[in-house]
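I'd like to ask some things about the structure below.
Only one protein chain is missing; all other protein chains are in place.
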């Protein structure tokens, strides 16, 4: 399998919806970063978060083993600090190994309703 | 018509929603891989599935005839093994002929509600 | 303004939802092709539709004047033939002038609910 993807990916439109309705974790409102590493080398990737009114925060360590996928809910990231709910952000992923990155949002702010949005991240 | 598309496409963010509500098959929760083959050659494509905790599984044979489109629900793939519902995955399509690939999700986990998400796959 | 975009664009995942609920035309279920022509030349574009079980149908004439956008509901195309509702398709747009193409779906099959999906088309 040849290397597929890129080493830098960008998602400008992050914003974890708040609050949530329905059973956790299936119906929690979330933003999610999905990474596929098709290579035979473990990817020790790093995420950086950009804000409207503060310096970037990171790195957040994201490990994706060889020939594996990882779906990381931004809500679950806590080190070096939690990403606040309901705050506009963007993020940038760097990986020493080429990977492919997709962004997904689930919005359950309204009871009995789920909304989804998805886009491939931009390979930079 | 010149060749359009690429021979390798990647979708990192797969996850078939579960359960479904409403009449089958129109309202079944699904992930779908849509392939357009604009060429004059039949495309014997292969899908590989990547997981968080297991080696990739495949190939799944996806045939797209010349000048045809195919919309494959991931739920319907069973050979070499079914893709489990409600399990994170990513997938990679290889085709000997250039094709174009789009990803679509339909989520009917909640009664009386449908959510959609779509993105072009990443051409690698 | 330099030329922006490409001359060939592909959307593999077409499928006009059926039926619709709510006032027309705002809440009609639709697939839509959105074309932006930033150039100073009128774009006489052509759309071709690909199916799972039949030869491609076209061309459908799509005129986008210089420095204009056009949002074309696939439901409204009738020449050379109507695109059937609830039938899987893909489409390919060719333009003599570089343009940019986006795909949008609105799904109102369920009363009191609207679902949306969007993706940029693939520039080929």
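Observations
First chain written, first letter: the chains are A, B and C, and each begins at residue 1.
Here, a contact is a pair of C-beta atoms (placed from the backbone, for glycine too) under 8 Å apart; a residue touches a chain by one contact, two chains touch by 3 or more.
Everything numeric in this text was worked out from a predicted model, so none of it was measured.
Contact with the undisplayed chain is limited, among C:16, C:35, C:57 or C:77, to C:35. One chain is missing from the display, and on chain A it is touched by residues 8, 10-15, 50-53, 55-56, 86, 88-90, 92, 103, 105, 107, 109-110, 112-113, 115-122, 124. In the full complex, chain C contacts the hidden chain through residues 2, 4-5, 22, 26-27, 32, 34-36, 38, 67-71, 99-104, 112-120, 123.
Simple rule for what comes next: only the chains that are shown with their structure count from here on.
In this assembly, the C-alpha centroid of chain A lies 30 Å from the C-alpha centroid of chain C. Between chain A and chain B the centroid-to-centroid distance comes to 21 Å (mean Cα coordinates, whole Å).
Chain A has residues 115, 119 in contact with two or more other chains.
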